[in-house]
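Read the structure below first, then the notes.
With one protein chain removed, the remaining protein chains of the complex are shown where they sit.
Up next, chain A:
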């Protein structure tokens, strides 16, 4: 077992996970807002924000799918030690962790059932940036919000499944944002202009 498997967890789990949860909850309740999240120092390729989200939400009752590069000895050992979460494939997971290209296509994840739409996966997506981008509307948003998304079509397709569907947490270093299944996603006017100029 490597030294950094044992380190990098919450030093004070009760209060640090309480603060971290509030960041995640604010992000999920207000799509497009970007929140700081602190307290975790996981081994690469997990980011500090990913680490904090996983420490806050995962345990032996939450099967986790590690996608692509994230599925490595360092990440597995750290998560196993700090959360005890079992590792599974995408079809059985409650949480999926990875970069967008490794996590897609989305059809393989549980989207819940019509009587239990909550029995659906949450994808934790590490991004190279969190910034403005696509236009968001829906619950949690006063008029419109904006958030950089890896693409639009997958989220638009996910919205058509409502109340079933997947929920997303986007992490970048020590920050995060979220996109619940309820959010409507469209190209922002500046994105539309950029595309018109390029074609």
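Keep in mind that, in the parts below, contacts are C-beta pairs under 8 Å (C-beta built on N, C-alpha and C of every residue); 3 or more make two chains touch, one makes a residue touch a chain; residues count from 1.
To be clear about the criterion, contacts and distances are computed from a predicted model.
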So which of "SAM-dependent methyltransferase", "Alpha-D-ribose 1-methylphosphonate 5-phosphate C-P lyase", "ABC transporter permease" or "Fe-S cluster assembly protein SufD" is the UniProt name of the chain that got left out? "Alpha-D-ribose 1-methylphosphonate 5-phosphate C-P lyase"
Listed residues A:56, A:148 or A:171, member touching the removed chain: A:56
If I consider the whole complex, including the chain that's not displayed, which of A:8, A:63 or A:140 touches that chain? A:140
The missing chain sits against chain A at residues 13-15, 17-19, 21-22, 24-26, 28-30, 56-59, 61-62, 94, 114-118, 120, 122, 138-142, 162-163, 167, 180-182
